[in-house]
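Here the complex is missing one protein chain, while the rest keep their positions.
For clarity, chains are labelled A, B and C in written order, and residue numbers in each chain start from 1.
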Amino acid sequence: MAGNSFGTLFRITTFGESHGEALGGIIDGCLPGIELDFEKIQYEMSRRKPGQSAIVTQRKENDEVQFLSGIFEGKTTGTPIGFIIPNTNQKSEDYSHIKDNYRPSHADYVYEKKYGIRDYRGGGRSSARETASRVVGGAIAKQMLPEIKINAFVSSVGDIFIDKPYQDLDFSKIESNPVRCPDEKSAAKMEAYIKEIRKQGDTIGGTVTCVIQNVPVGLGEPVFDKLHAELGKAMLSINAVKGFEYGSGFCGAKMKGSEHNDLHNTDGTTQSNLSGGIQGGISNGMDIYFRVAFKPVATIMQEQETLDNQGNIVAMQGKGRHDPCVVPRAVPIVEAMAAMVLADYFLLNKIY
Amino acid sequence: MAGNSFGTLFRITTFGESHGEALGGIIDGCLPGIELDFEKIQYEMSRRKPGQSAIVTQRKENDEVQFLSGIFEGKTTGTPIGFIIPNTNQKSEDYSHIKDNYRPSHADYVYEKKYGIRDYRGGGRSSARETASRVVGGAIAKQMLPEIKINAFVSSVGDIFIDKPYQDLDFSKIESNPVRCPDEKSAAKMEAYIKEIRKQGDTIGGTVTCVIQNVPVGLGEPVFDKLHAELGKAMLSINAVKGFEYGSGFCGAKMKGSEHNDLHNTDGTTQSNLSGGIQGGISNGMDIYFRVAFKPVATIMQEQETLDNQGNIVAMQGKGRHDPCVVPRAVPIVEAMAAMVLADYFLLNKIY
Amino acid sequence: MAGNSFGTLFRITTFGESHGEALGGIIDGCLPGIELDFEKIQYEMSRRKPGQSAIVTQRKENDEVQFLSGIFEGKTTGTPIGFIIPNTNQKSEDYSHIKDNYRPSHADYVYEKKYGIRDYRGGGRSSARETASRVVGGAIAKQMLPEIKINAFVSSVGDIFIDKPYQDLDFSKIESNPVRCPDEKSAAKMEAYIKEIRKQGDTIGGTVTCVIQNVPVGLGEPVFDKLHAELGKAMLSINAVKGFEYGSGFCGAKMKGSEHNDLHNTDGTTQSNLSGGIQGGISNGMDIYFRVAFKPVATIMQEQETLDNQGNIVAMQGKGRHDPCVVPRAVPIVEAMAAMVLADYFLLNKIY
Partner (left out) sequence: MAGNSFGTLFRITTFGESHGEALGGIIDGCLPGIELDFEKIQYEMSRRKPGQSAIVTQRKENDEVQFLSGIFEGKTTGTPIGFIIPNTNQKSEDYSHIKDNYRPSHADYVYEKKYGIRDYRGGGRSSARETASRVVGGAIAKQMLPEIKINAFVSSVGDIFIDKPYQDLDFSKIESNPVRCPDEKSAAKMEAYIKEIRKQGDTIGGTVTCVIQNVPVGLGEPVFDKLHAELGKAMLSINAVKGFEYGSGFCGAKMKGSEHNDLHNTDGTTQSNLSGGIQGGISNGMDIYFRVAFKPVATIMQEQETLDNQGNIVAMQGKGRHDPCVVPRAVPIVEAMAAMVLADYFLLNKIY
């Protein structure tokens, strides 16, 4: 456990700082013979990249993936897939305002204390830019599992939330608005609210809901590597995530057993699905759904008190990229992590 | 990842079914030279065991741990600690009502589909009885980390919750009532409510809050093995858990950056602690706190429709042990998993 | 990597000291639905146990395995198989001659330096008694892979060696003599020689050859987890092993490519098999064969100079059990480790 790998048989290892030469990674264990659709991979990258709409950071990143191995004549070969994502225009930036300061609610302080050294260019390794590599892994995992449907969407921004069950939503509308909220009314409110937040130089948190459909029975490894435990770890490893719940989640903690139990139909499906598609850590064939909480981005365009490395509190003004709400861009990352978890269990439980 | 191990350098592997000969496990990686207090270990067992109070299951289990290795003249030797917990009085029970039925919201159905065979005596491996082995591991982890304070308590049962921040609670009162709620008023309400639920033959969910104090800066392995990601996985691997949040959690998703950021003091501590003691996946020295959601126990003492293995829906009446609210007994399990996660990172990050 | 587990998907974790309460282990990942033949398991134990013949140690050990979980109505259930092997008559022994001494070429010195504490009863954890647990794991792995034939035998003792290729040997004769050498002439010589060594109060090394037949094409995970690399690690983890070679081995280092290359037949088999059934780390369907070197047992019944824990050199006389040649008893251990390696790759490469 050196920290930069995820998964057992479908395994991604990532590298890269926000302002170094390049990000990248290695995907080890992808099944051979998969004809990759590179446009789909690049499409997922475009969903994550900054600058894609008026409500996210305007930092320009091209995020073009270059594959270096593991693919021959368009198909995966079963050998590790190495890839890089060059950092194109980050190098000339000015970090003088960060260099000696530990920005509040960033990882600057703990990195310096832990490692005794800090790459102060942007967030370095702790930057969410690292997730670009995850999106590559997820895009390939999705193509390894074409029958599985994974749909994530923004379910709340601040206090604005979709007040419908996911079954009443049309997932084809997720990409129809910059918020990635399939409920158009909520989407409009969220978009307006994010714009207001941006004007204030502030940021706002939100939640992403993810629904995984068409999952076979039997994925999951009790007792410690339960399917939802691994999904939870995957989500909690994404920058800014503060919470994870699946099925009934925290609401389930308020319920009675007589209300919560999912009665079976004769075909093994269940009438309700408060379990969230997983029993005892093993998929039961029903929809898996979960919700992920994102805190607001720590970098705000307001003056804040900040500790410097001399032990002084100084005033620091946020500069550069302002990402008022990271949640729309987190949607493809949530999907990517979910896809990689599923790919891993497909291999572990040999359902392929 | 065969499923029954947790941790990298401090690593527990467990075995055992609810009604087999014995449960047990192996703790690999405990530091040598630790003088074990066996009464403390047995005390943790007694906190988890059934039959300890009027509001939990009356099943009788002695849960006496027998250590078989790794300890010499009362001290750990650095070699693996093997232990067993004999199942004393489970064997004579009658399982005829379970044998051919897939109980709703239990793992019966998925185990049979996944493995093609099911140990129908009680929940078999999926029974929460497995967590007894975890409590042993946690009790030893706690003794390996004497300076760390880990306190979990029941923070809600159904709709009843403690409406104070944890800083206003007196942890020494946790064990003063059978609910393990340090707020006496809330505790009384919860206890009364659980008794009512028990009369109804029903069950109720709840939440456990855990606070970890005196943690050094630097525990955690970005980017995938963030400290809170591993804590989350640990908690989600406990039976009946549906959600995990740390620091501001799901509330944080409603907040603005200007509200959420934890400003530093000159000594590196922070004025607020919405981060929950972890930045970028690394402990920052502040209190770590998190909340875990437990669904209601699936076994209720009411008649329920149940699928049998012939594809028929039959009426099944709950029998035997009725555990109206598992949450008080979950408190030591939450602590145990937290202690083992911390022990693992202490070794990984060589803070000992 | 806490040290006491082996394998990824078929995974054994062992515990136990030579003179503690019990040895034991957990086998995690065995396929469900395997009808275990317990007599076969006990038979493998009897092949390893001391006191089985005139040429091995006369220490009495019953080595009866007690299974505690993972088996229901005689079949594996897919859940972890916990087992113990009680230490029956070791407790009353006298260790006063060992307690303060670091026996030459034993692990006494390094254990005390590494852990700061030593269980001086016998070899503690470093005793070869630990391999009893491996034999249990191997016996189960063998039953999981009934089609695979694994035959190990003693190929040399001291300077006496079988001067025939394994193809000319009748494996059914391995158990016909106490040396476990299928070549009767060599066996007689070896037996006589070991008896002579015993009289001298000395010990002697030897080699075990192992042949694995009926292996499918495709087992192995390049580039680091090559099949022979894992086999090598498995063998080198056995007490007293000093070397491992497969196929042409060290002889291959003297050969020319034109001699060494294995030319194909039209069905993919090869005319020669200097490769030893593995190409590029992947099984090619031909026989896998390898050879393992065991040094002589360090405990001799002669006076030797020994370091004590006060830094003095003292004379120490070997006492108690004298095992003049451990190699015959190593045969089932080599088979057990080989079986577990194969079981792991069968699961990893889903050939089942």
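As a working rule, a contact is a pair of C-beta atoms (placed from the backbone, for glycine too) under 8 Å apart; a residue touches a chain by one contact, two chains touch by 3 or more.
Please read all numbers here as calculations on a predicted model, not as lab measurements.
Visitor: Would you list the chains present here that the left-out chain is in contact with?
Guide: Within the full complex, the chain not displayed touches A, B, C.
Visitor: In the full complex, which of C:Ser18, C:Asn87, C:Gln143 or C:Asn284 touches the chain missing from this view?
Guide: C:Asn284
Visitor: Of C:Pro32, C:Gly51, C:Pro222 or C:Gly320, which residue touches the hidden chain?
Guide: Here the residue in touch with the unshown chain is C:Pro222.
Visitor: Of C:Tyr102, C:Phe153 or C:Phe346, which one is in contact with the hidden chain?
Guide: C:Tyr102
Visitor: If the hidden chain were put back, which residues of chain A would touch it?
Guide: 1-5, 7-11, 13-17, 20-26, 28-29, 32-33, 66-70, 72, 75, 77-82, 84, 114-119, 121, 124-125
Visitor: Go through chain B and note every residue touching the omitted chain.
Guide: Within chain B, the residues touching the omitted chain are 8-9, 79, 222, 348, 350.
Visitor: So that we can see where the missing chain sits, which residues of chain C does it touch?
Guide: With respect to the unshown chain, the touching residues of chain C are 1-6, 8-9, 14, 102, 104-107, 109-111, 113-114, 125-126, 130, 156, 158-159, 197, 200, 202-207, 217-218, 220-226, 228-230, 232-234, 236-237, 239, 242-250, 252-268, 270, 274-276, 279-284, 293-300, 302, 304-307, 311-313, 348-349.
What we mean here is this: only the chains that are shown with their structure count from here on.
Visitor: I'd like the Å distance between the centres of chain B and chain C, where a centre is the mean of that chain's Cα atoms.
Guide: Roughly 39 Å, centre to centre.
Visitor: In whole angstrom, what separates the CA-based centres of chain A and chain B?
Guide: 27
Visitor: When you check chain B against every other chain, which residues touch at least two of them?
Guide: 1-5, 8-9, 14, 114, 125
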